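One structure is given below, encoded as structure tokens.
Removed from the display is one protein chain of the complex; every other protein chain stays in position.
Letters A, B and C mark the chains as written, and numbering starts fresh at 1 in each.
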Amino acid sequence: MAELDTGFFVRWLTETAAAVDREADRLTELDSAIGDADHGSNLRRGFTAVTAALAEKPPPSPGAALGLAGRTLVSKVGGASGPLYGTLLRRTGKELGDAATVSRDDLARAMAAGVEAVTALGGAAEGDKTMLDALLPAVRALPESFTAARRAAAEGAVGTVPLRARRGRASYLGDRSIGHEDPGAASSLLLVSALERTWEAADE
Amino acid sequence: MAELDTGFFVRWLTETAAAVDREADRLTELDSAIGDADHGSNLRRGFTAVTAALAEKPPPSPGAALGLAGRTLVSKVGGASGPLYGTLLRRTGKELGDAATVSRDDLARAMAAGVEAVTALGGAAEGDKTMLDALLPAVRALPESFTAARRAAAEGAVGTVPLRARRGRASYLGDRSIGHEDPGAASSLLLVSALERTWEAADE
Amino acid sequence: MKMLINAPERVVADALRGMAAAHPELVVDVENRMVVRRDAPVSGKVALVSGGGSGHEPLHAGFVGHGMLDAACPGEVFTSPVPDQAFRAATATDSGAGVLFVVKNYTGDVLNFDMAMELAEDEGVRAARVLVEDDVAVTDSLFTAGRRGTGGTLFVEKLAGAAAEQGAPLETVEALARRVAEACRSYGVALGPCSTPAKGGPTFDLPTGELELGIGIHGEPGRERRAMMTAAEIAEVTVDALLEDLGGPPTGRPFLALVNGMGATPLLELYGFNAEVQRVLAERGAVVARTLVGNYVTSLDMAGCSVTLCEADEELLRLWDAPVSTAALRWGR
Partner (left out) sequence: MKMLINAPERVVADALRGMAAAHPELVVDVENRMVVRRDAPVSGKVALVSGGGSGHEPLHAGFVGHGMLDAACPGEVFTSPVPDQAFRAATATDSGAGVLFVVKNYTGDVLNFDMAMELAEDEGVRAARVLVEDDVAVTDSLFTAGRRGTGGTLFVEKLAGAAAEQGAPLETVEALARRVAEACRSYGVALGPCSTPAKGGPTFDLPTGELELGIGIHGEPGRERRAMMTAAEIAEVTVDALLEDLGGPPTGRPFLALVNGMGATPLLELYGFNAEVQRVLAERGAVVARTLVGNYVTSLDMAGCSVTLCEADEELLRLWDAPVSTAALRWGR
């Protein structure tokens, strides 16, 4: 299996940005049902800035690419998702160090640390109806394959529908949060799907 | 033809109050199209107070009945219609003096003076799309019969539909006032119709 | 349409009770429908009395206090007060120095206040009246009830109120009020209708994607309906209507500006709109000395805005800056 180079990470982030841009209205719609109707525009603003930052300052390594993306999200998004996604990418990047290429297993380990940092920062656990419900299964499946990770994320995202939210804004709704997909889980799926697509494109 | 006594005037005003109460929502609806949506509630408040005042202080003469009603409208209605209808009734009552009974011709002459006072106070002329478009034809036809007066008022009220308003709130709309019946003309028709009905009931 | 009320016919009385509870510094006469300065009549001072239909809050009751109005008399929603109210307000505030009625130009307001003035004069009160007729959307005033009084009322009440507070006699306060009224121009735009308690629903329909230009403050439709515009475009239409009516390019005298919300437009949007208003004014060469942004002359829950410009001079600027202490406008004290 091929190693993942800096270009791969830049393409992944760019692909994520494109997906977020396409799906922003849907994310906002989801956030409108159980939140405050800004998740799509938050992430669009953030990932647009990420694309610009990557173009302006081409990163020297996979870790640097994720670090730059994470810092950009923190300084452009705000809200809950800015620090959380920012931390996810920064921490994952930090774990990758300055290696020029990394394996999928390296990435899986690093992302596990990244997701762990999100858990520590936000205090949420699996089943609380947050982005973690897509991210945790995804990083668990990542050692198997990119496709397995995407499938796990997709299942996790859909799996948030019947849950009662216990973290974030949706938790204020109590039982009324049941029956809606969590917007952060939906956007996490976009991130993991973009990873799969980037891999498949590289693999061709 | 029978003379009109104080009881007749009290019944006329009470009958008008009942009609205004029944039709208040329609008057407000008309005022909503080309005004500020309060004509019905204004007149309802006013005529409810008129009925109460007449019951509390039975007037000694036709003139006194109209005078009391007019003063009550002035002090309870506000808006344009309060002073205008108040003036109409006060002035008509004043013209009737303290005679115990009056003829239809006396009433026609007195109402002509009352309507004249409205013209002087509000500065409107026939064709300006106001209550005068129902009142002026009505008092011109009153010497003929109560029914003729009501018919004239009805024609006048409907006749305001194609007019462009030149007085009152509707005038701000310019050409957009065309195509709607004037609420004040509609309420004037209620007053004149009540007069006819009161006469017919007395006549039986 | 849902409203935070008990019953349509109780709205004004309830509001006055609530105002009394919130403002112990005011005398609120719920029964007689008037709001009066606690220290009225102020010895030797000309009294300013205003009023009109309710639904425009904080106008007028929110402007009662030191440096502005001595009394306000609120009518029913969108219905001018009855003469008794204005008469009582005048006698309650007249110190002997006379009373100036500030009247917005609507048939009902004019008729009722004129009757009040007669009553007051019969009681020996020296009374004068200034008419506010600042709405440039009403163009052909020969064929209408004349220009409506809208946002300019705030400037008349503030500036004449300051002059009265400083001890100017009735004739001076009246002349000043008239000068201010003549210096004011307003123009309003609605993005949606308002709902009156009496009607229980919206006073007009405004299709999605359209706005009303040249509206008044009583939920009446405007002069013209157009496709929805950006804040920048609305600012252009509005400012140009005002400047044109003032007779072309600004003279170099500074303006007082009021960027006013009609009730339901968020302050966030109003400030953004103000940015565009100021940009257009600057582009047209107009100098703005003071700007007030907020919901001051409203139309219940109407979405939209109006802009009022008042051509000022050193004296008017000084009067504007003079202390005022009311529920809605307060500075310098």
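Operating definition for what follows: contacts are C-beta pairs under 8 Å (C-beta built on N, C-alpha and C of every residue); 3 or more make two chains touch, one makes a residue touch a chain.
Keep in mind that this is a model prediction, so the values were computed, not measured.
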Touching partners, among the displayed chains, of the absent chain: A, C
Option touching the unshown chain, where A:Arg22, A:Lys57 or A:Arg176 are the choices: A:Arg176
Touch residues of chain A, complete complex, unshown partner: 28-29, 32-38, 40-42, 45, 74-84, 121-122, 164-169, 171-174, 176
Footprint left on chain C by the chain that the document does not show: 2-7, 10-12, 14-19, 21-22, 54-55, 57-58, 62, 77, 191-192, 208-209, 211, 228, 230-232, 234, 259, 263-276, 278, 288, 291-293, 295, 298, 300-301, 303-305, 325, 330-333
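Note that in this section only the chains that are shown with their structure count from here on.
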Touch-based graph of the chains, sorted into line, ring, star, complete or other: other
Closest chain to global C-alpha mean, per-chain Cα centroids: C
Centroid spacing, where centroids are CA-atom means, of chain A and chain B in whole angstrom: 73
